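As you look at this complex, bear in mind that one protein chain is not there, while each of the others sits in place.
Order of writing sets the labels: A and B. Residues in every chain begin at 1.
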Amino acid sequence: MKRLVLGLALILVPPAYAADPSEMLKDPVLEKQAEALGKELRCLVCQNESIEDSNADLARDLRIIVRERMAKGESPEQVKQYVVDRYGDYVLLNPPFKGTTLVLWLGPFALLLLGVAAAFAFFRRRGASGGPVPAAPLSAEEKRRLETLLKDKDQ
Amino acid sequence: MIAEIGHFALILALAVALVQATIPLIGASRGNATWMALSGPTSTAQVLLIGISFAALMHAYVTSDFSVMNVAQNSHTDKPMLYKVAGVWGNHEGSLLLWITILALFGFAVTLFGRNLPPGLKSRALAVQAMITVGFLLFILLTSNPFARLEPPPINGSGLNPLLQDPGLAFHPPLLYLGYVGFSMAFSFAIAALIEGRVDAAWARWVRPWTLAAWVFLTCGIALGSWWAYYELGWGGWWYWDPVENASFMPWLAGTALLHSAVVVEKRDALKSWTILLAITAFGLSLLGTFLVRSGVITSVHAFATDPARGVFILGLLVVAIGGSFLLYALRAPTLKTGGLFAPLSREGALLLNNVLMATGAGTVLLGTLYPLFADALDLGKVSVGPPFFNSVFLPLMVPMVLAMGIGPLMSWKRGDLAGALSRLKVAAIVALIVAIVTWVAQGGSLGPWWAAAGMGLAVWLLLGTLTELAERTRLFRVPVGQSLLRLGKLPRAAWGMTLTHAGLAVFIAGMTASSAWKVESVQSQKIGETVTVAGYAFTLKTVQDVQGPNYIASRGTFEVTKDGAHFAVMQPQKRSYKMPPMPTTEAAIETTFLGDVYAVVGDASSDGGYVTRLYFNPLVVWMWFGTAMMVFGGLVSLSDRRHRIGAPTRAPTHVPANSVKA
């Protein structure tokens, strides 16, 4: 199995060369834009790096092609679409918000809501002090009852 | 011969673990003291047996015994001794053996320090520890034997991945495992408590120091890994949201939440079933991380060579350990007595908010890490979830957290006074706002990222909020300064621990914000004698020479760096080519200053006769490491609090130091 993985690595990774500064665009504003776009594009052969961070040949090719297209006047969005058309959403490190990624993008908010709701329910159930919303202030009678309750618990 | 002894010791350890996992448990349910007492000697026997096994593998590595397949595949005679030793855990089989050695050590620690524990709780917890041991021993013996022989032995080994031949990474796995496995203590005690149906302050007092110790180790381990990435990978990044990094970060988040909720259990006897759930989750996420790294279901740069058989086995282990625990939780947790009452606006309430946010954070990281798998399994196509997702979802979650961290410690237990706390934080809020505005102006408004101002403001808010709490405790400015100092000296160490860790996080946030927002980078082809200026530092490339290392050759660049015309440093980054296995690595040269790291990398010769050089100025990076060190130190200080002292879980602190003044 190990040999297979090693073999796979040999197939997938062409020999690596260090990134060459000659790739960079002359126009610093355009270069910045290209860099920002490159940070969002996944290097396909190295799994978890962007093409800007990778030394792999394919990453370098994509860096060059991205810059060529930007230099020709295409917008970053157009260039991004060009790459996505060829490699799919997989190439985007920042997954687009759409049907298949709904759970991903909304999940964290759902979790937070769930957490807050659970905490809310917790206080409601305990009824310790009227819940998290600033409810009506406790009556004198309620206060007294609460004090004794709390005292009991302390013992 | 020695390798066979190691193998045999593992088999014996399995037999002992089976005894430890069953008989004391039955003893505890029948009230049979003799059977319960068996957990002591068995855990001692385990640590000895597994220790022998670990020593045997270590021996094979140190003596370069290539007849052991594991050594042949991962070591080499030319390797420096440090990396021969580190080679033991630089591979799948050896790292599992390390994992289980640490597990045995923790089990032994219960026997050693747990004299005051109720015998039922102790024997049950040790039985649970032993069950985990059984699972992992079976995993090692059936799928990943580190002592397998190779016939005939090769003349030399194939070497350790050169990226791993680094002092930072040599100690990264042991620290990480001390953290992961450390959470097994909280886990075992949680399961034991569920079986007993009882969670009380004594339980929390026992679990807290162990969780804190695990947290300290895990923090160190993660920080060491980040630091390594920062100086070794050669582009000044330190966190990539890689699945393997996430695998260590999720238990950290859950563990941090657990630390805080255990406080509530101990002090206020509340949040008990939630704390139990967190204890199971923290360790569960540690196990999940093990699965992710070793099964190949998620792609990562760091993954071990994967094997489906191993994946199936660990998945089975996960289902039994985590699934079984959660099932037990579902059955038993509702029977736990609910504890103390408190208002939403109180210290407990703030800790609960911390828990909700931490848990949401951990859930978010889990979702992001596993989403590519979910999408693939449901045939939704392959997706990537990379740093942009985590940064845009996780970091905003931490904003209310940091805001609350300033306020929470100023609230009193049971029912706090939010308005009062806020009015005491006025200064902190105003200064934080000023810092945010000054940051915004100083970076030239929208020339820098908008979040930089927010990040710096939050850091200042947290730091000043933490100091405000310290001032409150010592009644600074309200009583004579001398008296305040006296109060300062008498503060419990646990309080110091909190102050240090929270302030450490503030320093960390400042460093993280600055280094992400204002990094200055220059990549070019530089000829010998040519000067390139980055952030005011002038780098003159003097020479590029070949140098010979013990198991590599390197081309070493020499930069003379000046700032404002004055000599600053001579920097010598290297580009190394290792021989066995053949692989290039970059060794960045880093000069650390208070305001930022000057960072230089030398690459290949370029076509125009120069060399590709990457020069960076990474602002406030050392603040991140220093902030982390403060957090770790704070954890240690808190651990040294006698109320936390391991082994004194039931005794109340009655002893007062002779030289302290009675209040």
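Some points to look at:
What we mean here is this: a residue touches a chain if its C-beta (ideal position, glycine included) is under 8 Å from a C-beta of that chain, and two chains touch if they have at least 3 such contacts.
The rule we apply is simple: contacts and distances are computed from a predicted model.
A chain of this complex does not appear here, and its UniProt-recorded name among "DsbE family thiol:disulfide interchange protein", "(2Fe-2S)-binding protein", "Putative mRNA 3-end processing factor" or "Multisubunit sodium/proton antiporter MrpG subunit" is "DsbE family thiol:disulfide interchange protein". Shown chains touched by the undisplayed chain in the intact complex: A, B.
From the options B:A127, B:L164, B:V264 or B:A333, the residue with contact to the unseen chain in the full assembly is B:A333.
Which of B:F171, B:F374, B:W413 or B:W451 touches the hidden chain is settled by the complete complex: it is B:F374.
Note on the undisplayed chain: of the listed residues B:K337, B:K382 or B:K527, the one touching it is B:K382. Take chain B: the residues that touch the chain left off the picture are 273, 277, 280-281, 284, 291, 295-299, 308, 311-312, 315, 318-319, 322-323, 326-327, 329-330, 333-334, 370, 372-374, 376-377, 381-382. Those residues of chain A that touch the chain absent from the view are 7-8, 10-15, 44-45, 47, 57-58, 60-62, 64-65, 85-88, 90, 118.
By definition in this document, only the chains that are shown with their structure count from here on.
Chain centres here are Cα averages; for chain A and chain B they lie 21 Å apart.
Taken in their complex, chain A has these residues touching chain B: 1-2, 5-6, 16-22, 24, 39-40, 42, 46-50, 53, 88-95, 100-101, 103-105, 107-108, 111-112, 115-116, 118-119, 122-123, 126, 128-129, 131-132, 149-150, 153-154.
By the touch rule above, chain B contacts chain A in their complex via residues 73, 235, 237, 240, 242-243, 269, 299-301, 305-307, 338-344, 352-353, 356-357, 359-360, 363-364, 367-368, 371, 374-375, 380-389, 392-394, 397, 414-415, 523-525, 584, 603-604, 606-607, 612.
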